[in-house]
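One protein chain omitted, others in place.
Order of writing sets the chain letters: A and B. Residues in each chain are counted from 1.
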Amino acid sequence: MSLINSPTLFQSKIVNSIFGKNVKIVEPSNIYGTTIGEDCFIGPFVEIQKETKIGNNCKIQSHSFICEFVEIGNNCFISHGVMFINDLFSEGKPAGGDKTKWKSTKIGNNVSIGTNATILPVNICDNVVIGAGSVVTKSIHEPGFYVGNPAKKLNK
Amino acid sequence: MSLINSPTLFQSKIVNSIFGKNVKIVEPSNIYGTTIGEDCFIGPFVEIQKETKIGNNCKIQSHSFICEFVEIGNNCFISHGVMFINDLFSEGKPAGGDKTKWKSTKIGNNVSIGTNATILPVNICDNVVIGAGSVVTKSIHEPGFYVGNPAKKLNK
Partner (left out) sequence: MSLINSPTLFQSKIVNSIFGKNVKIVEPSNIYGTTIGEDCFIGPFVEIQKETKIGNNCKIQSHSFICEFVEIGNNCFISHGVMFINDLFSEGKPAGGDKTKWKSTKIGNNVSIGTNATILPVNICDNVVIGAGSVVTKSIHEPGFYVGNPAKKLNK
C-alpha cells in the first residue's frame, strides 16, 4: 500500500433532480437523481439518493438520509436524523453493487417520522406516526402511533 | 404539478445570535437566533435553532440538533448526534406552525448527554448523565446515570 496519495474529492450538490414548485433547500445537502413534489422543505446536512420520490408538501429535516428505492407520499414529515435503509445485509454482509438484493420502502400520505428514527425497508400506510428514536423493522398496515426498538403500536 | 422548477436555496450560516467570550464553532453549522455563553465549543454539522439558550463552558458536538425552546445550563456536554424535540405529534401529526402546541426542554448544569441520544421535551436536573443511544421520554429530577429506550435510571 502506497501511503502517499491524494484522495479524490467530490462535493455535496443538488443535481439531476426534478422539483415541483416552491421547494426550499438549505445547503449543504447532497441530493441527486430524485423527484420531489411541490411545497417541500429540505433542511441542511441531508442526503437524498437517486431512484427516490417524495410527494407534495413534505418536510425533510436536517441530518436525514433517504436512500435509493424509497418513495414517500404527500404531507409527510421526516424529522431530524431519520434514516432509511435498503440493504438488510441478508447474507451477512452488504449487498454491494448487486441491487437485486436491495429492498424498497414505500411511505404513504400523512406519515410523520420522529427524530433519529431508523426505517428498515418496509411499507408504511397512510396516517401513521413513528416515535422519536424508534427502529421500524416491519411493515405497518394500520394507522396509529408506533414507538420503540423494534417499533410497536402504542395503545392509548 | 409543473416539474420544471428550480428550488430556492438557502445556506447554512451563523446569524442573529449572541455569543459570550471564547466561543469556537466548526463550520458548516446552521445557527440562528440563539444565545450562547462563554467558553463553548460547537462542532461541525450542527443545527441550533432560534429561541434557544446555552450556558457557559458547554460542548455541542458534531451532528447534534438543538431545536427551538431548548435551554441548556452551564458545563454541559452534548455529544455527537444528540437531537432534541419540541413537537410530540400529540394530535397524530406535526403541530406545524402552531407553536402553542410545542413543548420546551430545560437542561440543568453539569449534564452530559451521550452520543446519538434523543431527548423529548422534558426537564433534566443538574448532575445527570444520559447514556449513548438513549431516548429520554420523561423528566429527570434526580442526579444519576440514565440509559435505554425509554431511558431509566441505572442502579449501580
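We take it that contacts are C-beta pairs under 8 Å (C-beta built on N, C-alpha and C of every residue); 3 or more make two chains touch, one makes a residue touch a chain.
Computed from a prediction, not measured in an experiment: that's the story for all the values here.
Colleague: So that we can see where the missing chain sits, which residues of chain B does it touch?
Modeller: Touch set of chain B with respect to the missing chain: 14, 18-28, 35-38, 42-45, 56, 59, 62-63, 77, 79-81, 110, 112, 114-116, 127, 129, 132-133, 145, 148-149.
Colleague: Just the residue numbers, please: which parts of chain A touch the chain that's not shown?
Modeller: Considering the whole complex, chain A reaches the absent chain at 1-12, 28, 30, 45, 47, 63, 65, 67, 81, 83-85, 89, 92-94, 116, 118, 120, 135, 149.
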